[in-house]
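With one protein chain withheld, the remaining protein chains of the complex are depicted in position.
To keep things simple, chains are lettered A and B as they appear, and every chain counts its residues starting from 1.
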Amino acid sequence: MDYMRFPDAPEGLGSEMHDWITRLFPICRSITGEGLRRSLRMLQEVAPITVSEISSGTKVFDWTVPDEWNISDAFIIGPDGRRVIDFKDSNLHVVGYSVPFRGKLIRKELDEHLFSIPDRPDTIPYVTSYYKRRWGFCLPHRLRESLPDGEYEVVIDSTLRPGSLTFGELVVEGQTTSEILLSTYLCHPSMANDQLSGPVLAAHLARHIIDGPKPRLTYRFVFVPETIGAIAYLSSSLEKLQRSVIGGYVISSVGDSGDFSYIQTRMGDTQTDRLTAHVLKHSGKKFQLVDFLRRGSDERQYCSPGVDLPVGGLMRTFYEDSDVYHTSEDDLTAVTPEAMEQSFSMYLRCLRAFEANRKFRATVPCEPQLSKRDLYPDLGERDVCRSPSRAILDILAFADGTHDLLWIADRAERPIWELAPFAARLEREGLLAAVD
Amino acid sequence: MDYMRFPDAPEGLGSEMHDWITRLFPICRSITGEGLRRSLRMLQEVAPITVSEISSGTKVFDWTVPDEWNISDAFIIGPDGRRVIDFKDSNLHVVGYSVPFRGKLIRKELDEHLFSIPDRPDTIPYVTSYYKRRWGFCLPHRLRESLPDGEYEVVIDSTLRPGSLTFGELVVEGQTTSEILLSTYLCHPSMANDQLSGPVLAAHLARHIIDGPKPRLTYRFVFVPETIGAIAYLSSSLEKLQRSVIGGYVISSVGDSGDFSYIQTRMGDTQTDRLTAHVLKHSGKKFQLVDFLRRGSDERQYCSPGVDLPVGGLMRTFYEDSDVYHTSEDDLTAVTPEAMEQSFSMYLRCLRAFEANRKFRATVPCEPQLSKRDLYPDLGERDVCRSPSRAILDILAFADGTHDLLWIADRAERPIWELAPFAARLEREGLLAAVD
Partner (left out) sequence: MDYMRFPDAPEGLGSEMHDWITRLFPICRSITGEGLRRSLRMLQEVAPITVSEISSGTKVFDWTVPDEWNISDAFIIGPDGRRVIDFKDSNLHVVGYSVPFRGKLIRKELDEHLFSIPDRPDTIPYVTSYYKRRWGFCLPHRLRESLPDGEYEVVIDSTLRPGSLTFGELVVEGQTTSEILLSTYLCHPSMANDQLSGPVLAAHLARHIIDGPKPRLTYRFVFVPETIGAIAYLSSSLEKLQRSVIGGYVISSVGDSGDFSYIQTRMGDTQTDRLTAHVLKHSGKKFQLVDFLRRGSDERQYCSPGVDLPVGGLMRTFYEDSDVYHTSEDDLTAVTPEAMEQSFSMYLRCLRAFEANRKFRATVPCEPQLSKRDLYPDLGERDVCRSPSRAILDILAFADGTHDLLWIADRAERPIWELAPFAARLEREGLLAAVD
């Protein structure tokens, strides 16, 4: 049976994924550089990701791949000679892509380079300046306000030079060339949920599919820096993807314990939209559907006009609803093994639904004689129509070659995983023929 | 005027139909055999039904026409020598298609061949076993529980041999070849509402149309055993029906006093669906629309993929909502002359709506000058636009050749029988042209 092709998640997978988040957490990543490269190499221990490089200066659609940024150290020494901010304490302290700098500034001059959140005074914000050359430090607002007047010594030991943008890719070939695209971004420094939960879940999902029987569909996993990475990747692969991708997700922020959120595609009418809403609804858990208007991550690129891939976003707490989003509070306490395991299982349900969802055509007019195939009671009693065979009749009644099994499941008000085994049985009996 | 082509039901028709139900009630029918044949011959007294036979063993789509079943007697004699169950008391006592049997069984062995409804202890259920060779008796649960231990003598004098499946057909030719298919099943033993009300109404409806002026549409009446009969009929006539049928109904269970129920077609979007909902809504009576998911009778075949005829089901109390459905309680008290007459009239309304429902195109751009044809007040007063002429203007305003009169009636929030006479008048004036 197609639908059950993917086995359940192995025991302890949640903890294993959480351990991986912990290992990857300290690395300082950005949209280019050694942190990103090293993170991808570590994930190769989980699944056979192919790592590629795109040179700085390469034109990718309307953009240009920027210089590569690396940083070894950064700090600010206060008027009293003590380090008041140190990159070694948290890599969030330095504005991403800060240019190298050494110099002395008085308090007021320094302030123009400081970033903090007044109404979250104990947290360090995550700030970047990829496309404008500047430097800066991020710090808790309370600390910023306590900095006395006087002269400060600033050191940023970074480099910003031609190099390359790194990304990872892994394709699990299925029986058909129709593809599910699973994209996750890897470019933020030390944040647990809105950075590491996505790539770690993606890598483990890839391994899980590789370890199982050959799937019907092909699964393409992509690990890219957000925005520029997705654009660079699409720039090189757009036509191929447009030919083969029939569904997919941006995987991110899947490690917190909040309800699931699904970010719809641009028009909200793709198979991915219908399928994910169906799976979430029948999972019995609370969830929200998020209009594309509120999009935030690489679904912006995948769903843009001219690209138009059916790729939504399946996550836990929606970015805008999260207090810790893009701050130092998104640390290892923000993700749990249980949440990672639940998210893994929800993704598995969705992928199983994709495996099961085909268009079928009934091969004979009228209902077939099911009782001779032991698919219907041979005794005509009062309640025969309310029997479990009803699911079989419903599949046959709607298998008109234009509506897919998901549509039939929605029409019959049953989860697709209830219908899928019957559809497979009917296909084996020769009563249904797949038309896709 | 097309719409009024069918005259109203003649006085006393309800009683006449009820008498027919009474005459047909005692016959033991099944999906083949003499009971079915005799019932059809009797209905030929009402209308000129053509009776045909399909031989046992004929392949009909995925099915095979079964052997013919006939029964002359059946009973069970208890340990005390008295007949505890006798086919002569009620033909529901024997499971339909029971194989011939003569033998002695102890109470426990006998029980495997008994059928009853524990929570309706005084009623005999209706049970069949068409496609698995077995025998059995149906009885009130209270009686079953009172049967003492001991030896029972069982006699079933039935035959199950190659023969044929019988069905009836009657076509009333109209001015066009577009057809309304009116199908009713005839295969149950002594049950009044869910068996005889349908064929009796159908036969009288046929006679009524024959007796009136020639209709615009052709009317095809079909009397078949349920499921296998409809399949066999479709197997022989599918292409012809697909070319000509534009609407239709499975007529059944029209004799009880419950509210009307309409079982929608598979997608719920055919002319039959729109028209029937419209007629029911404007009839001012309570009614329910039943989703195709809850289908139960031959609409299962007519609406199956590959057949796809626009045939719904118009009945009174929906099967599942009826307590007496498929039991001995569906007797002559379950149907009334008044209900039969109301159902007849509702069918007549629907057929009139089919007659009236055409697509029209206004023959001149802009509104025509209605006042010179006495179709509009010649005095321009304050309230002129609220006058009854509004209906005429509404027909003209929406007669764009793509929307039918039913659509216009729905759009204008009026019953089609209010608009139809005006449409006919405008057609005569040359201001409307039918485009279908």
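Everything below uses one rule, namely that contacts are C-beta pairs under 8 Å (C-beta built on N, C-alpha and C of every residue); 3 or more make two chains touch, one makes a residue touch a chain.
Quantities reported herein were computed from a predicted structural model and do not represent experimental measurements.
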Report summary line: From A:R82, A:K132, A:R161 or A:K286, the answer for touching the chain not displayed is A:K132
Query raised in the report: For the chain left off this view, which of A:T32, A:T270 or A:T327 is in contact with it?
Result: A:T327
Query raised in the report: Of B:K88, B:K104, B:R411 or B:R428, which one is in contact with the hidden chain?
Result: B:R411
Query - Contact partner of the left-out chain, one of B:P189, B:G229 or B:P368 - result: B:P368
Query raised in the report: If the missing chain were put back, which residues of chain B would it touch?
Result: 361-362, 364-369, 371-372, 378-382, 385-386, 393-394, 396-401, 411-413, 431
Query raised in the report: Going by the touch rule given at the top, which residues of chain A touch the chain that is not shown?
Result: 61-64, 96, 115, 117, 125-132, 227, 230-231, 234-235, 238, 266, 292-293, 295-296, 300-301, 303-308, 320, 325-327
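Everything below uses one rule, namely that only the chains that are shown with their structure count from here on.
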Report summary line: Whole-angstrom distance, CA centroid of chain A to CA centroid of chain B, is 55
